[in-house]
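I have a structure here, written as structure tokens, and I will follow up with some questions on it.
Of the protein chains in this complex, one is absent; all others appear in place.
The first chain written gets the first letter, and so on, giving A and B; residue counts start at 1 in each chain.
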Amino acid sequence: MSTYLLEVRDLTCRFGGLVALDRVSFGVQSGEIFGLIGPNGAGKTTLFNLISGVTPPTSGAVLWRGGAVTGLASHRLNRLGLARTFQNLRLFDGLSVLDNLLVALQRRPRSTSLAGVLASSSHRQAEQQRQALAWQLLNELGLSALAEREAGTLAYGDRRRLEMARALATGPELLLLDEPAAGLNPSEKDALCDLIAGLRQRHNLTVMIIEHHVPLLMRLCDRMAVLDFGVRIAEGTPEQVQRDPRVIEAYLGGGGAA
Amino acid sequence: MIDNGLLVQMLLGALLGVSVYLPLATGQLSLATPAFYAVGGTLAALLSTSWPALGARADGSFPLPSFVLELALGGLLAGVLALLVGRLVLRLQGIYLAIATIALVEIVRVSILNLPFTGGAVGIFGIPQPFPTAAGYLLPALALLALTGWLCQRLEVMPLGRAMAAIRDDELAAGCMGIDTTRVKLTAFVLSAVLAGSTGALAAHFLNTWNARQGSFDTSVTMLAFVILGGSRSWLGPVVGGLLLTALPELLRPVGDVRLVLFGLVILLGPVLFPQGLITPGVLERLGRLGRLGERLPRESEP
Partner (left out) sequence: MIQDLLQTLFNGAAIGGVYALVALGYTLVFSVLGVINFALGALFSLGGYLTYLLMGGTISANGGLPGWGLPIALPFPLALLLAAALTGLASLVVEQLAFAPLRRRQAEPLLYLITSLGAGLVLVNLLQMLMGAEGYAFPTSALANLPEAVVIAGARIRSVQVLLLAVCAAAVIALTFWLERSRNGRALKAVAEDPTTARLLGINSNAMLRLAFLLSGALAGLGGGLIGVSISLPGPYVGISYGLKGLAVLVLGGLGSVPGAIAGGLLMGLAEALVPSAVSGWRDALAFAILFAVLLLRPTGLLGRRVVEKV
């Protein structure tokens, strides 16, 4: 019955005595850009961790196209079509930029280890296809000049884009972006907005974004949800959320808008 | 000074170094290599002395095909054991994994010591020889090392090898990028075991006797030293480390009893003087490799 691509129902996450998420429910529709906002410590990244299989929930359900995927391992979720970036950037620092993408591309197409060991033609063909895809993404995200550079040596802005490129390389339907604008200046934030909108279009994506910078999300998102102390306090279009008195109160203490 | 016997020992050291390196290349500190080495060696010792069908002759010689078969079986048995134990053990992290693998080494050692058919403290002796002299063993040892090197080199340009490097850098992120990290780690663990098992089978024949002391805790940490001092970023590191550190105590023999103290000093000072080991990423670059991973195939679309 669910028309949602991704849905969470009564998702709860407890760490010892601390309740990080308390019966959070909402759904993300296919093709939309969905924002997730809330003050620091509201549980946004925890929610991403639950959705992407990094942390198991204490209770509740995560549904993908209506089917339960709660508790699946991260790699299984990724293979279903869910990819993510990390707030603190978790690149493969010792690998080159190109190899970071090739790692994410290893199933597009797949080749057997035996073929790889024997350097067979099927392996070479698959490698060629993977590299072609990698270069496409590098071009799209303006990273081609840095292809052979070690990821750990990149400038911050480039690392952010590599993180996004790598997630895209896995060929997802749903892309989770955790604070993609952190540390960017206003003009970079604008460019990011355009980039995400463009990516959604060119890759047929559904996107879910965590952000602190609310104006960015107001421009970009089709719908949003607001978390505060682990509870979903609002859900709707940016205009609706903006006018919601509970949201205003949650942000009154600081952080939030601009 | 470096006679054929020592050369074979050095090659064995190199092989065992690579065995320790393989799980480390996925970020797993496993010290289980001596256990699989012992398993392979014990199997070879038992088979060649107790199974007449393999053709051990009265003059102590041994047919070459049977020897090769034992290398394969030693590796196979070790691999199966690794498969059974690996899934359980690889759920552990960091130092817990290391200690659990040390525990495995000790359990295997004590088992070999106490099982009725493995010769007890004395071990199995009079293991038949496929080659009349030490020099004969050079060829199989070199062949095994060449095979290992080739395989490791292929790994670096394969998705599996890239996945291993990714897991080493960030296991969590690797999982989120679709890599079945458990499977990759287990593969590395099993490959490591197969290598150690085959090496053990070779060593059993070379050494002519085999006992429980062949696989013990201090050897596992020493083998780790091969990897760390040789360089842990590529398979060449443990090869160099294994060759050098196996040769060193022998080369120091003229110095007398103090040689082991000197050996200890080398291990003590090595990481301080060479924090990245001898085969550093810089050295690898200069060896003419365009990046650690990936054959760069001709690009159809230039940027």
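Worth a mention:
Everything that follows uses one rule, which is that a residue touches a chain if its C-beta (ideal position, glycine included) is under 8 Å from a C-beta of that chain, and two chains touch if they have at least 3 such contacts.
Since the model is a prediction, treat every value here as computed from it, not as a measurement.
Every visible chain touched by the undisplayed chain in the complete complex is listed here: A, B.
In the complete complex, the residue from B:I2, B:I99, B:A135 or B:L287 that touches the missing chain is B:I99. Here one chain is not drawn; of A:W64, A:F86 or A:W135, the residue touching it is A:F86.
In the complete complex, the residue from B:A201, B:I228, B:L243 or B:I279 that touches the missing chain is B:I228. Seen from chain A, the chain kept out of the figure touches residues 15, 45, 49, 54-55, 86-88. Where chain B meets the omitted chain, the residues involved are 29, 88, 91-93, 95-96, 99-100, 102-104, 106-107, 110-111, 113-114, 172, 217-218, 221-222, 224-225, 228-229, 232, 257-258, 260-261, 263-272, 275.
Just so we're on the same page, only the chains that are shown with their structure count from here on.
Residues 151, 154, 157-160, 162-163, 165-166, 168-170, 172-181, 290-297, 299-301, 303 of chain B are the ones that touch chain A when the two sit in their complex.
Residue ranges on chain A touching chain B, taken from their complex, read 52-54, 73-75, 78-79, 83-84, 86, 90-96, 98-100, 102-104, 106-107, 110-111, 113, 116-117, 119, 123-124, 127-128, 131-132, 135-136, 138-139, 144-145, 148, 166-167, 169-170.
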